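The complex appears here without one of its protein chains, the remainder shown in place.
Right, chain A next:
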Amino acid sequence: MSTDTPNVFALPDVGEGLTEAEIVSWHVAVGDEVGVNDPLVDIETAKSIVELPSPFAGRVEALLVEEGQTVRVGTPIVQIGGGAPAEASEAPTTEKREVLVGYGPSVSRRRTRNRPRNGSPAPSVRVLAKPPVRKLAKDLGIDLAKVPARGDAVTRAEVEEFARMLSGAGTTAAPVTGVRRATAEAMIASVAVPQATEWVTVDVSASVELVERLRADRRFDGVKVTTTLLTARAVCLALGRTPDLHARWNDSTIEHPASVGLGIAAATERGLVVPVVREAERLSLADLGHAIDDLVATARAARIQPDQMSGGTFTLTNVGVFGVDGGTPILPPGQSGILALGRVARRPWVVDEEVVPRWVTTLAVTFDHRVADGEQASRFLADVATILEHPAMALAF
């Protein structure tokens, strides 16, 4: 350790009125000898990346802020020992203050350089602030004396920050990670795709009956037979009839996938996960059911692998499980369509000029309007509806 007074370099305001900066990279390490104006560190401000030259000559004793940290202007960032006496004695903001080596002190002390203290302090405790800042505080109903100021005078930013703090009391924030971030990014990517939604309300009483019958069939033992499963099969059949809708926009070409990668939107504890059943159109109803059950169980157990979520060409989502009648699904990027199945509920329905209770649901399809038009989407949606209304029609596909 040098016995000379150490020089501490406090983060300067390198712009006009900047309040903080990130320490991007140190050019020096503890033990290095530096000269005045040798490059010390790169910092990133709101405006730019700036290289700070050393104000002192001597040995680097401590780097007080780690790379990647953002600190306020005035925070000591480096300690350099054994400077020239003249500089050491006049170094700014080197008032004896506790500095934990390896850590940046949390808040800088008020600067005292510009505070001539002639005579006794003013009798009335008047907070210093520029007139527009005073007006702002008055307009916002804020007592300037209560605003924590970092400098001699309260600034506009500090008043605004204080106002936000008051109004936002109780608000919490959580970092965006994992599934939430992936979903958000997929949805943002989807915004670039021109997409349209159509829907149809359909009597699915026959499908509900079929579900009951299949549940009793031992070939479907262990398979969760639901209207969702029937809808999945209906989607595969309908896509085979409307290949124009089963397509991927590729800027100069439109690709038609060889088989259906059927995405199944599953709500899990971690958020929305969409595993994909490969070659779904080749599977029998029972095998499709097994595949969906396995993937959803894996997803719910948070053991799904990325490749089990890739290769989707069309997605099925069941919003009905949440008790809602329908929605406008948003295209997963890279897929040509997504079908939403609403709640299957008892509704009044007109049959042979009589209003009778039936099992009714609403189907909605959103499609990529670059690869197909309302014509193809309508045909597809009508096909799915027809199969669910009259399951025997599947024989005709």
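The definition used in the following text is that a contact is a pair of C-beta atoms (placed from the backbone, for glycine too) under 8 Å apart; a residue touches a chain by one contact, two chains touch by 3 or more; residues count from 1.
Convention: contacts and distances are computed from a predicted model.
J.: Under which of the names "Pyruvate dehydrogenase E1 component alpha subunit", "Peptide/nickel transport system permease protein", "Phosphatidate cytidylyltransferase" or "Ion-translocating oxidoreductase complex subunit G" is the non-displayed chain listed in UniProt?
T.: In UniProt, the chain that is not shown appears as "Pyruvate dehydrogenase E1 component alpha subunit".
J.: Thinking of the whole complex, not just what is shown, which of A:Asn37, A:Asn250 or A:Ser284 touches the missing chain?
T.: Answering carefully, the residue with contact to the hidden chain is A:Asn37.
J.: Where the complex has a chain not shown, which of A:Glu33, A:Glu51, A:Glu209 or A:Asp287 is the residue touching it?
T.: Checking the options A:Glu33, A:Glu51, A:Glu209 or A:Asp287, the one contacting the hidden chain is A:Glu51.
J.: Touching the hidden chain in the full complex, which residues of chain A are there? Just list them.
T.: 9-16, 36-37, 47-53, 55, 86-87, 90, 92, 113-114, 116, 118, 122, 126
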